[in-house]
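I'd like to ask you about the structure that follows.
Here the complex is missing one protein chain, while the rest keep their positions.
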Amino acid sequence: SQTAETVHVTTNSSADVLRIGYSPNINHAQAVIGIGTGDYQKELGGIKVETQTFNAGPATVEALFANRVDVAYVGPNPTINGYIKSNGQDLRVIAGAASGGAVFVVRNDSGINSISDLGGKKFASPQLGNTQDVALRSFLNKNGYKTSDVGGNIQIINAANSDIVTMMLKKDIDGAWVPEPWGTILERNAHGKILVDERDLWAGGKFTTAVIVARTDYLQNHPDIIKKLLEAHVDETLWINNNKDKAITIFDEQLGNLTGKTIPENELTEAFSRLDITYDPIQSSLYKSADAAYGLGFLDDKKPNLDGIFDLSILNQVLDEKNLSAIQQVNISSTG
Amino acid sequence: MNKKIISEKKSQGLHDAANAALMLAVFVGIWEVVFMLGIWSKISLPSPAMVAESFYKITLNLSLPESVGITLGRLVAAFLISISFGTLIGLAMIRFKGFGKTLNSFSAGLLSFPSIAWVPFSILLIGFNEFGIMFVVIMSSIFSVMISTYSSIRNIPSIYMDAARNMGAKGFTLFRYVTLPAATPSLIIGLRQGWSFAWHAIIGAEILMSIVGLGHILSVGRDFLDMSEVIASMITIFTIGLIVDRFLLYKLEDRIRKKWGLDHHR
Amino acid sequence: MNKKIISEKKSQGLHDAANAALMLAVFVGIWEVVFMLGIWSKISLPSPAMVAESFYKITLNLSLPESVGITLGRLVAAFLISISFGTLIGLAMIRFKGFGKTLNSFSAGLLSFPSIAWVPFSILLIGFNEFGIMFVVIMSSIFSVMISTYSSIRNIPSIYMDAARNMGAKGFTLFRYVTLPAATPSLIIGLRQGWSFAWHAIIGAEILMSIVGLGHILSVGRDFLDMSEVIASMITIFTIGLIVDRFLLYKLEDRIRKKWGLDHHR
Amino acid sequence: MRWNKLVQAKIRTLFNRIIITLLYEFDSLCGHVSEYILSQRLGGSCFQMTKLQAKNIVKHFDHNGNSVLALDGINLDVQEGDFLCIVGPSGCGKSTFLNIVAGLEKPDSGEILLNGKPISTPGPDRTMIFQEGALFPWLKVIDNVEFGLKMAGIPKEERRQISQRYLDMMQLTKFAESYTYQLSTGMKQRVAIARALAMDPEILLMDEPFAALDSQTRDLLLVELQLIWERTKKTIIFVTHNISESVILGNRVVVFKNRPSKIKKEIYIDYRRPRLMEDENLQKYYHQILDELKNEVIAQIKDENQ
Partner (left out) sequence: MRWNKLVQAKIRTLFNRIIITLLYEFDSLCGHVSEYILSQRLGGSCFQMTKLQAKNIVKHFDHNGNSVLALDGINLDVQEGDFLCIVGPSGCGKSTFLNIVAGLEKPDSGEILLNGKPISTPGPDRTMIFQEGALFPWLKVIDNVEFGLKMAGIPKEERRQISQRYLDMMQLTKFAESYTYQLSTGMKQRVAIARALAMDPEILLMDEPFAALDSQTRDLLLVELQLIWERTKKTIIFVTHNISESVILGNRVVVFKNRPSKIKKEIYIDYRRPRLMEDENLQKYYHQILDELKNEVIAQIKDENQ
């Protein structure tokens, strides 16, 4: 990658650095590709792009608050948590990144063939209170099941994705709600079958699974830099959606650069097929996620107020310049 | 004369407590000042008051006391196993010299395994449950116990062993009445270290395997960006570590040092 | 006579190596058998051959040697800092008794902090960089060094100190020529433990902060379900731990024990 | 029964002490009265057989590459009930020899036979009093004394009785509950003696046991040891650097040559017991041994200066 060498020019802004945090996940595809290929740096010109990868959302937001990164690609639940914890002060969602890409996989020989067979089983999700965990729990609740922590007969454990694979193989669990590409991996390598594609549970098959957040003070002080970033982000999004196959190849390459590892192309293709790369933060789904998390007792005692979490003005400005349709900013009050 | 000594002891204890309290007060003071200076956002570094509130909350809803109980139960069980087996293997290492030498190095290699590395094996071999966590804790502390047993015993001045064997002590009796007490001052140091390894391991394992416990509170706090809960649980970890050390291991060490007359630094 | 001793030594070395090789062979053999029995899927437990291949791959693409270099560099730097400051503070603890007593307990509390708990502070105070990782490593090992310095020195038989002071040794000279050598056999044990703490911490920190290094290879391997890479990196961790211990710390311990005549168990 | 024994022991100790005190008080009388009284009370030994045999014992040590030959072929027969004293210049290998007899050190060649059978491990039949304090710092004085008894499985009450007796003999009753670091050097040595005597072994190996004692205590113990020996017919090997001590105690004194150590001379002392320091008749033995040793010292000086 050429990021390191391309920098160093003049500054006409008070800040000459933009620090981006992201994870080498498929729903951060724009960042993985755009940063890796140098597209972002090209767009930002004299602003030096510094990057930091994280292996989980909470750590990313932690770093954002600690003023170690300025903007970050993260999942919706850490975003909500961060927003609430800072009393709506310290961060804003400035764009979306991905939608979909989570599945409920069950073991072939678990005896589960339909939603009515879930009683008495044991399932896994990656992390207590994360996007998939909330989805799994609300799904079970909605279908009349109760988890063991509230006296029901379904046990939920939280484990790292790779450990979930081991447990599926050992038949320690009957299924798991996981993000892609782990759904595909479980399906192919751990005798799993997809019981639910989460997109089927949402209106229009869309629900946000990655957004871009910015530190509020950075957003206020350097709207110009944010704008350049979003231009790059939108461009990258469009390019990926127009060149799916090539994008997958490049993504895999960049993954190799970042981690030294690649994912088999066919697995990656399947994973991407259940995922939409987008710049739309799908605001209503974020509010719904927050409500669900609140309903499960994961958020504070009082109902979270997410008013003002989105600041899409710059995104819309960029979209406008590119002749793309703007995204209507919605407030929580309008969703009820 | 005796009374004087006792009252001296008491006032010594008070003095120590005052010392500790002072250090604590200074620490909290600095923390508060740093907080008020606002160098870091209050999410990253909450104020002492916020942490206290968090403490109050998780104590009231019983999640803290319960977790502490569970974690300690697990830890004690695992650590006892570590100590018993570690000591036994350490002894075997002394007994069979070639085996001991080889295993001493191997243990050193295994000692350097972070507990995190044991988690996948634990899940594979045992599963995602109590015993899985205990396995991680045992694997993280047993080598330390083994090595320190081995080293401590090897460092016993040979004259004690000679004298004892000369008086007819051998086998288990030799071990029970000579080897063990002679190695004790040094074993205790090893025990204290083993205890820390076990502590590290259990918190690490509970974080990674997110099974109810103190580590789980910490990790959940972190996942939900609740730094005051994180700090509250860290303070709990610190306090328990301190209490166990101070009122168990250190007391033990101190008593033995007194008994041996090692305290006679003038 | 001399020649005989030397050749005995050589054959002893060979014997040790043979012993170690045997243990290794048995271990790999069992592993292969378990693999062939197919108790666990090969994703969870790859065969020795698969691990070897993985080794070959990451060695060839240089990611392993580079990571090892980076990790070791970091570790050595951090550990040196730990040793110097830890020793200094340990000495201060000896010097100022009240301070020492208080700090001894506090360190015990801090020693029980898992390295994982230092990560958020490191991010907050220092950031995602070399120094951040080094901070975690230092915090995870310095208390161990402190406590073992403190304990080791307190366990020196007072007659040595008496004799030295009687001969006019004091201050730094007393420390350099008496305190240090007298405490050495026990300090080395502490050093070995401190080294393991540092090892644990660096791997843990590299995993959590995902900064290039050996721990990163392990964590990436885990994230990508590449167990053979995980095992390959664990073997590397083990081997380095073993080598450092065997050829540095243990050698040192052995030499000192010989010199002191502690080896005279009959 | 037990109480009876205790009283007996007390009385015996007291009686011995009174005699000794008398001996001290009436210096002029001592030579005659005491000898008479004591020789009446104690008979000589009669039948003897070989208890312990050292056969051509060789031992060297490695000193940074240089080899130090400590023992160069020691041959020695010790009869049952023998009281054998070993004298020799410092560093000549006396302790090494005793260690080998105790089974704590292996000779390079040669062997030790006990009752005709070769031995190689330590055992409670040969109790050693070490030259350098080998008391256990983690035990109280009384527990140190009882250690060997405990190892032999003697019940607690009996142990206590025995240890009490010997602590009494060593005038340490008041310090029974102290730890060893709280004792003076001489007191430590007395504990070590009590510990060895309490075990009542067939063979007693004593490595300069009286070196740190004041002369009065030593004189007391010299008599006490003779009485014990006469009464129990123990076999004793006693290393000392004090010629008078060897003359008073031994019925045989072996003089070790300087490094490499061989046996230079054996002197038989056939004289009534208990012998006392003041006895003029022992002077001839004293001088005989002194002569042997003088040559050794001169040899050593030559050796150093060459």
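Labels A, B, C and D are assigned to the chains in the order they are written; within every chain, residues are numbered from 1.
Definition applied: a contact is a pair of C-beta atoms (placed from the backbone, for glycine too) under 8 Å apart; a residue touches a chain by one contact, two chains touch by 3 or more.
Quick caveat, the model's predicted, so the values are computed rather than measured.
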item: Option from D:I119, D:M187 or D:V254 whose C-beta touches the chain left out; value: D:M187
item: Sole contact to the chain not displayed, among D:A212, D:I228, D:I263 or D:L282; value: D:A212
item: From D:Q131, D:Q164 or D:N251, residue that would touch the chain that is not displayed; value: D:Q131
item: Chain C residues touching the omitted chain (full complex); value: 159-160, 162-169, 173, 177-178, 181-182, 184, 256, 259-261, 264
item: Where the missing chain touches chain D, by residue; value: 14, 17, 21, 24-25, 61, 63-64, 87-91, 93-96, 131-133, 168, 171, 173-175, 177-178, 182-187, 190, 208, 211-218, 220, 241-243, 290, 293-294, 296-298, 300-301, 304-305
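Rule of thumb we're sticking to: only the chains that are shown with their structure count from here on.
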item: Chain whose average C-alpha position is farthest from chain C's own; value: D
item: Between chain C and chain D, centroid-to-centroid distance (C-alpha), Å; value: 50
item: Distance from the mean Cα position of chain C to that of chain A, given in whole angstrom; value: 38
item: Multi-partner residues of chain C (at least 2 other chains); value: 40, 44, 120, 124, 222, 266
item: Shared interface positions of chain D, touching two or more other chains; value: 104
